[in-house]
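One protein chain is absent from this view; the other protein chains keep their places.
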Amino acid sequence: MRTIEFNCPIIDHESINGQTVVLTLEAPAIAQIAYPGQFVNLTSNQFLRRPIGIMNADPARGSIQLGIRIAGEGTRFLAKRKKGDILSLLGPLGRGFNLEGARRVITVGGGTGVFPLYFVQKVCQARDLEGIAVCGYRSLGDSFLTDQYKALTCQTLFASEEGDDMDFSGHAVAALDDLLAKLPLVPETRILTCGPEKMMASVAALADEYGISCQVSLEERMACGIGVCLVCACKIKRGDEQGAEYQRCCTEGPVFNAEVVEWQI
Amino acid sequence: MRTIEFNCPIIDHESINGQTVVLTLEAPAIAQIAYPGQFVNLTSNQFLRRPIGIMNADPARGSIQLGIRIAGEGTRFLAKRKKGDILSLLGPLGRGFNLEGARRVITVGGGTGVFPLYFVQKVCQARDLEGIAVCGYRSLGDSFLTDQYKALTCQTLFASEEGDDMDFSGHAVAALDDLLAKLPLVPETRILTCGPEKMMASVAALADEYGISCQVSLEERMACGIGVCLVCACKIKRGDEQGAEYQRCCTEGPVFNAEVVEWQI
Amino acid sequence: MADLTVCVGNIPFANPVIAASGTFGFGREMRNFQNLGRIGGICSKGLTLLPRDGNPAPRVAETASGMLNSVGLQNPGFTSFLANELPFMIDLGCRIIVNIAGNDPEEYLEMCRRLDATSVDAIELNLSCPNVKEGCMLIGSNPEMIEKLVAAARQVTKKPLWAKLTPNVTSIADMARAAESGGADAVVLINTLLGIAIDRKLRRPILRNNIGGLSGPAIKPIALRMVAETYRAVSIPIVGVGGIMSGNDVLEFMIAGATAVEVGTANLIKPTACQDIIDEIRAIMELDGVSEVGQYTGTLELWNG
Partner (left out) sequence: MADLTVCVGNIPFANPVIAASGTFGFGREMRNFQNLGRIGGICSKGLTLLPRDGNPAPRVAETASGMLNSVGLQNPGFTSFLANELPFMIDLGCRIIVNIAGNDPEEYLEMCRRLDATSVDAIELNLSCPNVKEGCMLIGSNPEMIEKLVAAARQVTKKPLWAKLTPNVTSIADMARAAESGGADAVVLINTLLGIAIDRKLRRPILRNNIGGLSGPAIKPIALRMVAETYRAVSIPIVGVGGIMSGNDVLEFMIAGATAVEVGTANLIKPTACQDIIDEIRAIMELDGVSEVGQYTGTLELWNG
């Protein structure tokens, strides 16, 4: 894999709500090789780059999509860019989700975690795997990508924490619990999760209970995104079971097998 | 006089050449009170504001014009702004040219100094004073505002240092010398000059020779532009003839009577 | 309604925002931009016993998120200040702090003595100006000299004494402790960091004085660290300065240990900075559900391990 810096024009800008946008960027080289769970590191008007998960890659069209929620100045700047504006991207970066040998893939997304998991479901559809998606939102008004998820997956479960008119009233973890209780188990099932750390830890615990293998996409403050500065330390259990060591979220991660993660919460 | 901060939309953007633009800004409050020789202090993408002389003010339309030459990052940013973009301006700032009692006004501009002096000639026309303009450019290709100056003044003399097809081949100071030698003297003549310090010092010396009162517009690195930080020190002879003191370019200046200036070159 | 009042030692301030020395003149110009009666206080431009011309221009160089200045304490001199500026300042309706810089200890003391008879609210001993060759920073980087000077000043005036410290030292906490031992009522930190800017083409410093003092957001992380460090070293109040641009910045300084703050360079970028910052503080307190701004002071909880 070879990642380099690209200056990519924005070819489409879709505003989902005041706080969230989906940008489509012309980035053929990235689109060609990116796989779900990887991210790009973007310049904004701030000093450091900003890591954003790849939500979709279209090798034919040569484009990628990013779902961005405004969290501060950098994402605000990114969300305000217009069609034709050019962004500097490094990517694709990191190790994404491993779908080898999977037959059924359950994605559990919370908040902006819903974005990168969309790419997972797209690949599942392409590979003819059984895709099931649990997407957790704060509220119906806060939800996004629901039609797109429905179009891709075999089953969807949209959860709203505020309990307004969605499939499930409550947290994504509770929705997953509900789902797993009802779902006849099949072998080679994988649970892939992305969202707040607390949610992912609960999803991992639940997966463990059900004996399902689980991968989590960790978030850590980054600088370089390419493995040279060591600031993005994730605490990962050593293979030899002798405690834990720091691995780089941007390089060994952001996706890790749930069982090696030493949760910080 | 009361100056405050204004957020002003760009209502027109005229590119003069790759290095120079004229911006027209909607700034009614500034247009109302500004007079020639004053300046505004503008935000860009750089840390400090940038001082730019007011090239024109149209109280009726509520607009002002600024002529900007790209000199570095800040002016590059400003020159690249588009119609509709909004700039934060402080202004009008400083003491401008004094036209009280003048009958004939000779402006001598060099480079970007040609811009703010345009405002002088506009006022001369409005007040029915005899306006004569000497404008010095590097070359014909580098010249600007020539038609506008012609339309305003009784006499114009465009000088090109490279000697290509303009009124006068050589430096603006030589052009002025030439002009003064030929021109029948009238009382209440004023020479007002703006441009490189060396040019202004020579103009001042020439004015002194001819016994004509002269005002110069000094340029100094600024921060606040409003008189509080004292970084914009100009060396000005004391009234009591006892040496010189530092006065604020942004507040006591930028325009000073030539005879009080202690030239730094 | 949020309560923004704070006390630095015994002096109450309407809010914790004080205009920093050298960035607000004597308040004359800033009157055009904001109601100065509403800000916490104004610290005068640094004064010397005799009038000072200051350094030749250029006196400013822009840097990344900051600026260097080498004004060199241009001021009309202490006597002229007392006659022409102080009465005007006193009438502004906010706290007035007078920043003084001596060529030698005796000059500091002379000014302190004469300020004792005025109605200024506090005296800021500038032990940290990097732009003059004499006194100031030399004293400010030597704990014994700091203690001696503050103690001597303590003898000649009843006014609250604030010691303004330089960050160009190995341990700012040592300097603050020395000021405290000498009897200072508060320490003010930080003044500017020594820096240089170079014009590659001319192979010359941009500043005619060669070096200057770095201020602005670039230095905020350093200033904030020094406040946090000093908060653990002294028990007198700290006035935090360095790179404050917003209400949030002010509260960060207070959390780190500041009782009040000074806003400097921000005034040069935005003449309404002090007033805007006060409004922002009020809005954030609402958000945070904090009723008294003093409740932020010193609440930084360090991570342990």
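Per-chain numbering from 1; labels A, B and C assigned in written order.
Here, a residue touches a chain if its C-beta (ideal position, glycine included) is under 8 Å from a C-beta of that chain, and two chains touch if they have at least 3 such contacts.
Predicted, not measured: the structure shown is a model, and the values here were computed from it.
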Which displayed chains the hidden chain touches across the whole complex: A, C
Given A:90, A:179 or A:258, the one touching the chain that is not displayed: A:90
Identified contact with the non-displayed chain, of C:160, C:195, C:237 or C:271: C:195
Absent-chain contact - pick from C:168, C:181 or C:272: C:168
Selected from C:2, C:151 or C:211 as touching the chain missing from the view: C:211
Touching residues (missing chain, whole complex) on chain C: 56, 61, 63-66, 68, 141, 168-170, 193-198, 200-201, 203-205, 207-211, 214, 216-222, 224-225, 228, 243, 248, 251-252, 255-256, 284, 288, 296, 299-303, 305
Those residues of chain A which, in the complete complex, touch the missing chain: 2-5, 43, 46-49, 90, 220-224, 226-235, 245-246, 251, 264
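Quick note on the criterion: only the chains that are shown with their structure count from here on.
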Chain-level touch network, classified as line, ring, star, complete or other: other
Chain with minimal offset from the mean of all protein Cα atoms: C
Separation of chain A from chain B, taking each centre as the mean of its C-alpha atoms, in whole Å: 57
CA centroid of chain A to CA centroid of chain C, Å: 47
Chain centre separation (chain B, chain C; CA means) in Å: 37
